[in-house]
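Attaching a single structure in structure tokens format; questions to follow.
For this depiction, one protein chain was excluded, whereas all remaining protein chains were kept in their positions.
Now for subunit A:
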Amino acid sequence: MLNNDLNLRYRGKSFFNGPFGNFRAEPSAVSQKLHKAIHVLASGKLEDGTYNPFPDYAYTGPIRPVYPLSKTRIVPDHIPRPDYADDGKYQVLSQCAASDVVISGRPLSEVKRSGQPPRILTKEEQDKMRKACRLAREVLDIAASHVRPGITTDEIDEIFAHVSLYFEGYHADLNATYPVGEIDDDAKKLIRTARSCLDESIKICKPGALIRDIGKVIEPIARANGCSTVRTYTGHGINDLFHCSPNVPHYAKNKAVGTMKPGMVFTIEPMINFGSNWDEIHWPDNWTATTVDGKKSAQFEETLLITETGVEVLTAGKPFELP
């Protein structure tokens, strides 16, 4: 039933220009973080009533936000939601008051368990994760099936979609980058590299493998293809908490703590930038991340379960087709 609900939720193309709200502003049992979604190239006010809310911002690439955003969808009360859906359940952080920094808090539930070793899930919990992850994959595939030229301008040749799903108390997380129409060779290479970084790093996952070695697989692949690995986003443990230990860096020189053990669930989600600059910055919406040099970026993510003998990709879909 919820599955059908999801299908409805994601039908139609309106999701391509929103929502921008992060998951605090947009509490949703189906936390459809289609963030970093696609934005039509535009600036200034247009005849159709859309506008760029930050006209003075020094954009690093050709993409501009198009407001107004689609309305935040309200989740009906009968759908259980994670605790971070309530504003009150956030860590309260203040900031250096004279600076303009807003440090966004994390859900209290995540804060409470931070620093704890990764949780080993029971068989029952693993089944719930499996179910949530399968649903999330379905949502992403449906979204992807709507990707086609015409909904964007010529300047855009790839779109990024990210689905985070909360089902029966467990979270799933996955994302992918899709080509839109014909794309150039660089964009193809970038998307292939990002996918290959993820696939190769999944191959080393098994009991006894070290979390810190994941980035040692990813970064050399990125470099060999003239790309760089974004450092500020990492993979993460995921279970009844959306983000928890282990922390999974995608870069080689890291001090990540932890050995993989059966029953552990985490994501790997390397974000790969074209060129050597891995840094990213945020638009004033505090949500949209772009590369500092405006170059293209691609990302893939899967949620993984470490099994007794190896690894199970809980969010697995059809084999990736090279663009």
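As a convention for this text, a residue touches a chain if its C-beta (ideal position, glycine included) is under 8 Å from a C-beta of that chain, and two chains touch if they have at least 3 such contacts; residues count from 1.
Heads up, the rule we're going with is that contacts and distances are computed from a predicted model.
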Inset, instruction - Report the protein name recorded by UniProt for the chain absent from the figure; options are "Protein preY, mitochondrial", "Eukaryotic translation initiation factor 3 subunit I", "ER membrane protein complex subunit 1" or "CobW-domain-containing protein". - result: "CobW-domain-containing protein"
Legend entry - Residue among A:Arg148, A:Lys203 or A:Lys253 that touches the chain left out of view: A:Lys253
Inset, instruction - Identify the residue among A:Glu168, A:Asp184 or A:Asp279 that touches the chain left out of the display. - result: A:Asp279
Inset, instruction - Sort through A:Arg81, A:His146, A:Lys189 or A:Arg231 and give me the one touching the missing partner chain. - result: A:Arg231
Inset, instruction - Please give every residue of subunit A in contact with the chain that is not shown. - result: 93-101, 103, 115, 117, 210, 231-232, 249, 251, 253-255, 257-259, 279
